Structures are given as C-alpha cells and as structure tokens.
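Every protein chain except one is present and positioned as in the full complex.
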Amino acid sequence: MADALASGAAPERPDRRRRCGARCLVALAIVLSGAIAGSTGAFGGTRRACAASGNHVPIVIDFGTVSSPAGPGTVRTLCVAVGSRATGSDVLAAASAQLGWPAPRYNSIGLLCAIGGYPSAPACADRSGSHFLYWSYWRGAASGWTYQSAGPATLRPSSCESRGGCTVEGWRFVDGADTSASGLPEPRGPSDPAAICPPVATTTPATSPAPAGTGTTHTPTAPAVPGGASTPGAPTTTARRGTSAATSTTTPGGHAPARHGGGHSSTATTAPRHRAQVALGPVQAAAGRTAAPTAHTGGGGHRNAAVGLGIGVMAVLAVLAVGFVQTRRTHP
Amino acid sequence: MIRFDHVTFTYAEAPEPALRDVDLHIPGGELWLVIGETGSGKSTLLQAINGLVPHFTGGELLGRVEVDGLATSTHPPRELAGTVGMVGQDPDAGFVTDVVEDELAYTMENLGVAPAVMRRRVEDVLDLLNLHPLRTRALASLSSGQKQRVAIGSALTASPRVLVLDEPTSALDPGAAEEVLAALTRLVHDLGITVVTAEHRLERVLQYADRVAVVEGGRVSVASPAEAMVGASVVPPVVALGRAVGWSPLPLSVRDARRLADGLRSRLPVGPVVPPHHAPDGDPDVVPLPGAVVGSTTRLGARYGSVVALRDVSLDVRAGEVLAVMGRNGAGKSTLLAHLAGLREPTDGKVTIDGQVPHRLKARDLVRRVALVPADPGMLLYAETIDAECRGADRDSALDPGTTRAAVERIVPGLDPAAHPRDVSEGQRLGVALGVVLAPAPPLVLLDEPTRGLDYVAKARLVEILRELSASGHAVVMATHDVELVAEVAGRVVVLADGEVVADGPAREVVCHSPIFAPQVAKVLAPDEWLTVAEVEAALAS
Partner (left out) sequence: MPRSLHPAAWWIWALALGAAALRTKNPLVLLLIGAVAWLVVVSRRGNAPWARSFGSFVRIGIWVVVIRVALQVLFAVRLPGHELFALPSIELPSWMAGVSLGGPVTTEALVTAFYEGLQLAVLLACVGAANSLASPYRLLRCLPTVLYEAGVVVTVALSFAPQASTSVHRVQEARRLRGRPHTGVQGLRGLAVPVLEGALDRSLFLAASMDARGYGRKALVPEGRRRVTNVALGLGVMATLIGAYGLLDGSSPSGLGLPALACGAVLLAGALGLGGARSSRSRYRPDPWLLPEWITVAAGVAAYVGVAVSARLDAASLNPGTSPIVAPSLPVYATAGVLLAAVPAFATPRPAP
C-alpha cells in the first residue's frame, strides 16, 4: 500500500499561479493592443515637431556614397525644433517628420536601421561582402566631429537655447568599404552648430520663428554617380556652409521631399522655393523616383496588411475550432 | 550456483565492515531466506550477489563472490544481468520504462535477445505472474502489488539462473503477498531457479524456504528453517504456538500445525473466548469501550481526477480504541488517514476531529488534535540530531521545552540525543517520529503501515506502545496489512474495498472469518476464534 503521503498524486486543487499567469497575459494583450492601436493611429504624426517650446537642435544626415531616396550622396542639414528633454532619437524623428520622410526604423534591440526609409526593410546593418552597411552616429562641435558609442535613445543633446550651447547631431550612412586608415568617414556637413542653428541671444525664443523648419541640402559639387562611385572626400569640405544669415535666406529644402513623401507635413513651406528647385533638380528627380513608389506601397501595404491580418486571425481561429472539435471527439 | 568465499566488505569511510568473513554456498534450484535485524547487512549480502556491491556502492571487498562460475570482481552488474535478476525494495524507483510490456522486455533488449524469443518470453511471464490484463497499462497507474509483480516479471524475462529479492512482500497486502510467493515457489519448483530473498515477515515466507541464512552483525550462519526457529529469539506465530504447546518437530506452516492441532483443540475451552486485554474485570488500566467520539467521518467521499478513492465512508473513532483499517493495496486506506489528518479536502461528506474540520485548521492547531505517522516515518524528521528535532517540535507546537524529548524518551528509552535521525534503526526512527507527533498530546493517533520494514523486536515494542496509547485514552487508527499486528492489538477492524466499507466490527469477528486477513493462530485453530498465542497460553494456564 502506498504510504499516506505519496498516495494519489497532487490532489485536485485550483492552481492559483496558472490563473494569475493567464490573467497577466490577457491583461498584457489588452494593454498592448490598445497601445498599438493608439500608436498606429498616431503613426507618421509629428508629435514632437510641434511641441517645440523654442528648443532647437542642429542635425546633419548624410546618406554617404550610396544611392538613396533622397538622391545619391545627399546630405541634409537642418535645425529642428524639439521638446525640452528630447533624446537623439527624438531629434532624428522630428527631422524625419519635418522632411516628410517615414519615421526612422529600429530593430528589436534598439539599433537604428533606417533613416528616411533607407535602407529598406528588413535590412538592418547588413553586410555587403566583408563590410557592414550601417548608420553611424556623431556629435559635431566647432572643433569637429566625435563618434558616439552610445545609441541615440540614451543620449540627450542639449538644445541651442540651453546655457551650455548645443552640438550637432550627425548621421552618416557607412559602407564598410569607405573606412580608411584614418577611421570612419565623418558626416559631410558643418560640425559647428552655429552654422546650422542661428545662435540665439537670450531673448525670448518665441520671437525667432525662423529656425523652425529651416534646412539646407548640401549636394557635393561633383555630381554623384548613382552607383555611389563618386569621390566623397573633397566635396564635403567644400560644401556650402550655411551661416546663420544664409540659413534664413537660402533653401528651405524640406518641402521638396515632403511632397513626395506623402505630403504629411510641410512645416517649412513659407520660404521661397525657386532657388531650391534649381539647386535640387537632379536630387528631386532621384527622390521622386524612389520615394514615390515607397509611399504607394506603404498605403497599399496598409490595406493588404489589414486583409492579411484578418485572414491570419481567421486561420488561427479556424485551427483552434478544429482542435476543439477534436477534443470533443477524442475525449468525450 | 552462488559461492561466497571468505568475503569481508567495508563501505567507504565506514569504521566497521558490513559483512565479515562470509562463507556461503547456495546450490542451484533452492529458495533461501535471508533474515536478520535492520542494518545487520542483509541488503549488502544480497547486492553482493550481482556485483552492485562493490561496483556501484564503492567500498572494499575482500574474498571472492562467484555466481554460476562468474566472479563479480571481473564481471560488473551489467554483465551479470543475464545470470542474476535483482528486485529491489521499492519497485517504483527501479522502473526504467513506462509501460508494463516494455518494462518486462527491457532487460532482454539490453541482452540482445532475438525479437521472436522476446515476444514468447514476455507472454510466458505475463501468464506466470498473472499480469496479462495489465500488459498495456502505464506503470504509474498500477497498485503496489501489481508493481512488485511487474518488477519480478521484468527480472524473470531474461531467464536468469538466480533471482535476488529484497523484501518483496513488505509493501503488499496479504493477498498480493500470497500471489507473489506462490509465483516464487513455482519458479523454484518448475524452473529450477535459485531464489534468494530477504524478508521480515517470516510468517509469510518461512514455510517455502529450503534454507535460512541468519545475518547478525555482518556474520552469516546457515540453518534449515526448523533449526533456525529452535534457537531464534523471534519467530512467527505458528512457531511460537508450537513452542508454547510443546510440539516437536516445530511446525513451520499452518498446514503442519493443523495436523498437530487436534489434540490442542480438545484441551482448549470451546466457543468464543473473551480476550484477556478486554476482559471487564481484567487490567485496571484498560479503558472500557466505548469512549467518547474523538473523530468521525460522515459519508466521506474522495476523488482523484476520475478515480474514486473513497465512497460513502461513515466511521466514528472513539477514545481508547485501536481501530485497524485493512484492505487491498489501493483500497483507500491511506486516503482515509490523509482525510482524518486534514491533509486533503473531502470531495463529498465531511470529516470532524474534536468538533473541528481538520483540513481548515492551521498546522499548529491541527497537531494538537490529530497525529499521523506516515509509512516512511523518516519523512517527519529533518533536523540534524534527535535533540534538535525535539527542540524544533517544542517550538513548532508551542510546548514547554523538553516535552517532546520526554515523549520520545518514553517510547524509545536510552536513545543518543546527538544521533542523526537517519542513523538510528528503523524501529527507533518510528519511535522518534511517534514521540514527536505525540508530544502535543493529540487525542487521535493515525499510523500508516507502522510495521513496514520493522523487524520482530521492533514490532514487539510497537505492540506495547500501541497498547499503552490506547490505555491512556488515545484513539488509534492504523492502516496495515499486518494481520498478526491486528490480531495482537486491534479491538476493531474496518475493511475497505475499492473505497467502500465492506466490514466494520470487533477484530475477532471480522478477522477470523476472512480467508485473507486471518492470523496464523486463527487459521490453525479454526473454526474456533483464537487470535494470538498469548490467548492460547492464557487459556491453557487457567
């Protein structure tokens, strides 16, 4: 006879932990779906861009030598209005929104994969031959560029209005092949914040509306060949350097790609455009060719995704239903 | 067949050898019984036969052990698997597969027996041990008796020359034990297999044995069963009866004794006798029945999943009575005790102990009302020393310091308080466990299989303890297969079958009329209702 203590396995008693686990999961699912609904609804919105209370951060986005939606070898320079405690990610997101680009894409561990939809999903820091292709993150000061070893979500750039002054957020798409003996190629754009965001006196920020949305597109003087075979070194240094005066009067280039990017936001369309049109002719053409289809697939993708989502959920439910029928049959 | 040649074995780091200069020759086709107190070296002797000692246990073996011409020094256990079949004490712990048929075939698979032969042998063993209704059953779903038979079967399929069994019937109900022993004798008689078995319950095995090996302090002496019984300090009831009456030669089986008993019957008073313990004018320390009800169950039902363990059980347990719960393995005895002890919540009906619902009580309140000693009393003990155990028990139950120590001392006097609970003998461990749970003075004491693993000395002491408990007004409920223990102490017997009460009444009535639960004395003197040797002696003296 089995002894008293061993006889009968565990008695039938409700397992509290299991219930808690299931409940936690249900709660989690509800929270997540609500959150997803909320954030996909706000998807593409310019959340931070308009939240500016007069904080500005300069940013340089350099597509390097590759061909990109913004054109081969494009360099974008702009002064972005952001919230008070914005991170590097926030600045980048605000810049993308301002330019009408899709939001920057990150992978699951927080690595930045794409700016302005480049490179297209699912690529992320992929390899080409023995090299990696990725976005490198920099900080610029009057003295030059510094490579950042931390990610944009952890770093908080100080705004130009703050007491210590600001630095330039630098992004440069790197093809490992570019790496020379001297190290990684730097963003080709002004590293001096004053060259992008006009130094603001301690006057009230509200009185200087101009910087919001100002931007410059630097195109290397040597026209970049769409294969990315141009020589990037020299043009960087000779790129037109926007002074504070120049910024306010020259190219408010943000609007051009914005139109192609789906026309979400055109925060910077008040400035004259004729000169930009001339200067950006080829770039626009390139941007138009590549960006427009992306926008379309994006919209169509939404519809397809909804259908796919529906079918997928139905498939899961169907399999579960068959399973229930089977349980009835095998264990009546 | 088996030869021990001046074998001395010492476990690693043990001060004393476990076997001393053992010289033994066991011829083929005999059934040998190994007896001895717990810790005398019985298991070591058995394990030395197939080489588990020393190959698996470690330690130093001097001398030579040979089985069927193979020395265990050069042949590890796995090489001897085809020669020696080994069945351990706990069949459950030795199962390697999960289905009866696979378990039976396991050894043969390892030996590389041809598939066709395997099929035939499995069928043979299924028939031999009456296992064929179970062939596709999961091992986990079997009762202890069935498991024990499967374990024996799985050793037999490899058609070994020698079968070694360590207490094969200690966990079995009398019916299942008979079955197992019948199978063993059949193996010896029909197949010529050599069987070596250790057993505490001599009354079950003695009649079948060809020779008896008595192990005492690592030394082994060999005698015929009758010779061994003449000088033995502890003997089964049928031998004790023979001694008391002065029969010669001593009867070893009920059948022998019945042949001699005609003369005795005529000397004894006829008709039902009044037991000396319960005589109204007998010992003054016996509480007359019935006492107050200390525990009761009302239409108690218990279910595990779809298995019904108890159905409609209604019982009253009264102060001062010793109630034995008997029944087949898996009849629901342990479940009943678990419910009385508040370990389980009843599925149906209710349990009341001292006016309270036991499973709702806090542990601290529970121990003041009911005590349960499980079949493995060591489960209750977890401190490093007995003294620490006692002090812990005082703390847990908020008793005056020293109460538990005193209770233990009363039950097992003269125990070394610094000893580890694992190091004392089986009987002493039961005593310590009993003392620990009795210290808070609960009116109801429950014992599950208290004699499992106990030798005769310890059993005799247990009988005394139980009588003292009942005399001091405790209600004792014990679930047991040990019919001799029941005959000695129980006043009332409840028989369970498949979770239902099929008999409830005075021990004498219930036990004497059952072919399975009758003690040896009752069998010898049937149809007269005598239960114990002591009764017969008393009647003869008067």
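In order of appearance the chains are A and B, and numbering begins at 1 in each one.
Definition applied: a contact is a pair of C-beta atoms (placed from the backbone, for glycine too) under 8 Å apart; a residue touches a chain by one contact, two chains touch by 3 or more.
Quick caveat: nothing in here was measured; it's all calculated off a predicted structure.
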{"item": "Omitted chain's touching partners, listed by label", "value": "A, B"}
{"item": "Absent-chain contact - pick from A:D62, A:D90 or A:E186", "value": "A:D90"}
{"item": "Contact with the hidden chain (one of B:L52, B:L142, B:A458 or B:V501)", "value": "B:L52"}
{"item": "Listed residues B:P440, B:G453, B:G499 or B:P519, member touching the removed chain", "value": "B:P440"}
{"item": "Footprint left on chain A by the chain that the document does not show", "value": "4-6, 9-10, 18, 21-22, 24-25, 28, 31-32, 35-36, 38-40, 42-44, 47, 87, 89-90, 93, 102-110, 121-122, 126, 149-154, 301-302, 304-306, 308-309, 311-313, 315-316, 319-320, 322-323, 326-327, 330-331"}
{"item": "Where the unshown chain meets chain B, residue by residue", "value": "50, 52, 55-56, 76-82, 84, 86, 88, 90, 93-99, 101-102, 105-115, 118-119, 122, 136, 138, 140, 154-155, 158, 338, 341-343, 363-364, 366-367, 371-372, 374, 379-380, 382, 393, 396-397, 436-437, 440"}
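Here, only the chains that are shown with their structure count from here on.
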{"item": "Rounded Å distance between chain A and chain B, as computed from the means of their C-alpha atoms", "value": "77"}
